[in-house]
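Right, I'll just put the structure down here and ask away after.
A selection of the complex's chains, in situ.
Naming follows writing order (A and B), and every chain is counted from residue 1.
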Amino acid sequence: MDFSGRNIMSIQDFSRDELEHIFKIASDMEKFVKTGSDMLKNKILANLFFEPSTRTRLSFVSAMYRLGGKVLGFDDPKMSSRAKGETLVDTIRVIESYADAIVIRHTIEGSVTLAAEYSNVPIINAGSGTLGHPTQAMLDLFAILREKNTIDGLTVGILGDLKYGRTVKSLAYGLANYDVQLVFVAPEQLRMRRDVLEDLSEEGKSIREVSDLDEVISDLDVLYVTRIQEERFPDPSEYEKVKGYFRINRRTLKSAKDDLIVLHPLPRVGEISTDVDSTKHARYFKQSSYGLLVRMALLSLILS
Amino acid sequence: MDFSGRNIMSIQDFSRDELEHIFKIASDMEKFVKTGSDMLKNKILANLFFEPSTRTRLSFVSAMYRLGGKVLGFDDPKMSSRAKGETLVDTIRVIESYADAIVIRHTIEGSVTLAAEYSNVPIINAGSGTLGHPTQAMLDLFAILREKNTIDGLTVGILGDLKYGRTVKSLAYGLANYDVQLVFVAPEQLRMRRDVLEDLSEEGKSIREVSDLDEVISDLDVLYVTRIQEERFPDPSEYEKVKGYFRINRRTLKSAKDDLIVLHPLPRVGEISTDVDSTKHARYFKQSSYGLLVRMALLSLILS
């Protein structure tokens, strides 16, 4: 399976076989976290963050470093040439001569696709508009696989802002490669978008939509909680209505299965109470460390 | 020719022989872009950008990385000690113990010269006030040389803001080392500064000044287009008058020589229509990649 030079645009571009290959390599990467490696010694990654991000950006940096590579870029577009009015395509055409691959996070839908069209080096989508966040979806799947030893057969609840969240959409498509039961938990106004539901139905996924977590908590093997992202709401008043609708705490999890795992893409801002952190269910920090392995795997596959 | 420890302050400090030596080394650097090198393995470059820049800053970073070196610094003076009121000289005296060479971009004329006076490590001027931008001029010359196989004998048109642009001034002095015909194309209020014209005349350069590109387009071997930089105009109303005065597009280039090359220091904000990008004339993105080679050459010469 050759990923050399491949763009990482959407989770939907990856077959189950390809995902499993990536996960195998990700597990192999574990040893390099401690020992380091020179695998990407002469490679440069450009990190172009047109939207702020700590975790995703630093995760890519750490992944390159652990493999011996180097990273350049920016995380504050106000300070960059964009302030001088340059188009994204022009930026890409310059940066491609400085780096061997380019990671982009951008607010505008389609911007990453446009970048990939013009770039001579592979482009990795690190979150673009509400379109998707493929490397997050891969790490979510990898976290489930590693923590539950399987994805097939699981009942996975996804809770939070299913309408505007880019993480959940990518995750749902990723899970569609497996034999899972999907349970979408959201208030009326934040339900999963119709087109996504139709896509999933077409793939024969069994989906349940509820607005009350209590109704389904005892059925779940995985509870994936997401942040209500104020910045994605077109109308602030709509945000005010749902803010704090969900707050997972020890009491919420009382009737959960013993081996339920709780995931979250982080950062959290109250969706999961810190009293959950020390329970056997909490895996969101471990999940974040799996992200490093998946990104090491992707970078090693694309760049070598 | 020994450049070890030398400051890069102004294009005027370099003789034709020295420039040609730099260009020879720059061509040698091409192989390291793909393979990497350990030439500057234990060297640290400090990038001190008191003015925002993507391209120049990242170009220096990439150049250091390709040669095995490391880079530290800042690109947002608001976040730095400057916010605490430190003088540039004090900053330099601290940074010189952290790095082996210092790149500076600064808004204030003379600041880079002052830095060089106090620094124990070589200083590279990456654009200072309206004074000059020597590494840009070197890469411009190198781009012409590589794309036309010669600089002598060419007719070079320079178009745009010739009064406030720091790029064009340095380029004009750089070209003065060669047997070229210079054509300055600018509206009345943005004409090349008188002192520069006098310097060039003294060196025996033949110069033509016009305000209409159509008049001269068919004579040109090189058309160098620059951005109208709003931020350099003391008076915004003056900027409004000339904004959009020039817009190069396919139609503009209709009567151009078949082998005319169009250059631009980038970023562009409309001075060259994107319909030019796919013509045989467009070389501005390639020009940017030559910049990497020139900066690798300079860093290797200064630091080893």
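Note that contacts are C-beta pairs under 8 Å (C-beta built on N, C-alpha and C of every residue); 3 or more make two chains touch, one makes a residue touch a chain.
It should be emphasised that the depicted structure is a prediction, and the values quoted were computed from it without experimental measurement.
*Asks:* How many copies of the one sequence build the whole complex, if 2 are shown?
*Replies:* The number of copies making up the whole complex is 3.
One rule holds in what follows: only the chains that are shown with their structure count from here on.
*Asks:* What is the distance in Å between the mean C-alpha positions of chain A and chain B?
*Replies:* Once rounded, the distance between the two centres reads 40 Å.
*Asks:* Tell me, which parts of chain B touch chain A in their complex?
*Replies:* 35-36, 52-55, 58-59, 61-62, 65-66, 71, 75-76, 227, 229, 266-270, 274, 285, 288-289, 292
*Asks:* Under the touch definition given earlier, write down the residues of chain A that touch chain B in their complex.
*Replies:* Listed in rising order, the residues are 41-44, 46, 70, 72-74, 76, 78-86, 89-91, 93-95, 97-99.
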